[in-house]
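What follows is a single structure, and I will ask about it in a moment.
Missing here is one protein chain; the remaining ones are kept as they sit in the complex.
Chain lettering (A and B) follows the sequence in which the chains are written, and residue indices restart at 1 in each chain.
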Amino acid sequence: MTGTETVLAIEDLTVDLPLSGGGRFRALDRVNLQVRRGEILGLVGESGSGKSMLSLAVLGLTGIAGERITGRIALLGEDVLGLSPSAWRRLRGSAVGMVFQDPMTGLNPVRSIGSLLVESVRRHQRLDRATSKTVALDALRSVGIPSPEARMKAYPHQLSGGLRQRVMIALALINRPSVIIADEPTTALDATIQAQILDLLRARLADRAGGILITHDLGVAAEVCQRLAVIYQGTIVEQGQTAEVLAWPYHPYTQGLLDAAPRFDRPRGRLVPIPGQPPQPGDRREGCPFRSRCAHADEACAALPVLAEVAPDHLARCWHPLRAATSPFEDAV
Amino acid sequence: MSVDQAQTSPGRLGTWATKFGGNWMLGLGLAIGLLLSLGALAALLMPLPEAFSGSLMTRFKAPLSPGYFLGSDQLGRSVLARLAVGMPWSLGIALTASIIAVGVGTAAGLTAAARPGLTRRVIQHFLDTVIAFPALIIAVTVIALVGRGFFPLAVTLGLATWPISARVIYAEGLSVMRREYVVAADLLGVGLARSVLVHVLPAVRPTLLVMFAFTFADMLIAESALSFLGLGVPLTATSWGNMLSESRQYLIEAPWLMLAPAGMIVLAAVAFNLIGDGIALRSRGRSRSAG
Partner (left out) sequence: MNRLKAIGRILGRRLGELLILLFAITTLLFFLLRLSGDPAAVLAGEQAAPEQVAAIRALYGLDAPLPVQYFRHLRNVLFLDFGQSLHAGRPAIDMVTERLGSTLMLGLFALTLTAVLAIPIGAWLGARPDARSRRVGNAAIFILQGLPGYIVGLLLIELLAVQFRLLPSIGNRGALSWVLPTLTLASFLVPKLARVVAANVTEAMREDFIRTARANGATTAEAVLRHALPNALLGATALISTQFAFLLSGAVITEWIFAWPGFGQLLIQSLQRLDFPVVQAAVFVTAGLVFAVNAGTDVLFRLIDPRLRNQRA
């Protein structure tokens, strides 16, 4: 387990979707991300920011007619965009696993838990039925499901939401993928269950895989992610070590997210919403995507800023960063 | 995934259809339906002697013979003229039966939707029971007892099939009743009957139209089926089903006697199915763009 091996490298990933009225909508714009083994990268943004599109693009499951995807998605060093559909398909569930948001609808109601797990094992590993069953049982055990033998025969509706999400995680992990993508894995769950699931994800990922945790919740990201990327309108606006990005945000949007998030260490009544609405698909978009909602915007923002290093291992895309591009430690003094 | 659908569905035909104010299904269906209705009216107003009398000289003329575009039958009557004369019977019975079926169905469906509790349970139970029973068997039995004829047939068909409309209207009415504005009207003390008439009925109108079109197509087929079984319109009358029934004896020497009425029945049934699907598609599209 070398901490430095890059399991997933996304380079200049751009996704253009056709619009119904003609024209195109850029869902992702030159996104660059790296995930190293044993690391969880948090991808934070509002709904519609393109964060789910990114996960589907990595899996090759966007499935929209007329879409155009450019750039590079290197899974264990291999560019999946250049693969044949069937070669890419074979990586799904084996090299990359996915945990979706809603465990209520994400599991087939007429298939037993065991049959789903065994099906996935047998698809990717040449194992007989009995061995596959053992693998499936181990997978259920490893995600902390009590009495797995009984659960194998259970159907999704017989399990609680938390258990179902554990099953989803078991399904994503069962073929020991190197990359796990979890798209809002706790949003549909009760707060008390959320923490358990996050612990589980962190524990399961730490030993063998790298992961992307997609969330709109900075608190969730702060809890489990070593690094953080903030995405706005398909563009990464800020990226760096989680603690640093949250403590010393450079981009006004990151600051806005922090101000809008409820925190226990602040008196009530100080939640500051970000003014305005995110632009709609089809709106004219040039320059900094955040400028229509940004208090600091001026003429300079009519051009798109570059994602520049504002501090060591800390990137931000802003003409008017909230603090001078120096070491955060000097800033704190 | 609505982006997805909007992307992939319309081709050139699609855009043309959108401009047509709905879709090609509705346009085509209405065009055929209108032609048929005009034909039926014309057949009622015009004397068509060649539909009723022929001579041995003119028997079994093949289609496209001079004066007999669709050929002639075993009595030397013009098949085309007989199709025209059959139109008022076939379309008229289908129309009357559909009005009865959808009318009774709407009343029962909305009553069940508006009145939870015992009324709803009784109606639901009744519908389930009747729908499970073959409507054709009910219809032929009743017709055999009450006698053939325009109104016996229309009324029997309507009364044998209304539960299907009722079930659809009930489901639709229930979802409308649950929408907030009806709840609000309820709270404001608007009477139940009034709120059903003012709020629910207009809201289920697209469904009503769809049901009407589908029922019409079904009734058309049912009428011809009953006549084909010899238990429909009077044997002396000319309807498409009767023509089909008679044609069976001449399948070898005069297949057009079967093909002509069969073609008309299929054309009319497909037209009204198209209208129904077209309206369904259109009202769905509208609600999508509004919501």
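Heads up, the rule we're going with is that contacts are C-beta pairs under 8 Å (C-beta built on N, C-alpha and C of every residue); 3 or more make two chains touch, one makes a residue touch a chain.
In this text, all values refer to a predicted model and were calculated from it rather than measured experimentally.
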Would you list the chains present here that the left-out chain is in contact with? A, B
Selected residue (touches chain absent from view) among B:Ala51, B:Met177, B:Val196 or B:Leu244: B:Leu244
Decide which residue listed in A:Leu59, A:Leu189, A:Ile212 or A:Val230 touches the omitted chain of the complex. A:Leu59
Contact partner of the left-out chain, one of B:Ile99, B:Ile131 or B:Ala237: B:Ile131
Spell out the interface residues on subunit A facing the chain that's missing from view. 59, 61, 65, 86, 89-94, 97-98, 100, 102, 105-112, 119-120, 123-124, 155, 157-158, 168, 171-172
List every residue of subunit B that touches the chain not included in the displayed model. 1, 5, 8-9, 125, 128-129, 131-137, 140-142, 144-147, 217, 221, 224-225, 228-231, 244, 247-248, 251-252, 255, 258-259, 262, 265-266, 269-270, 273-274, 277
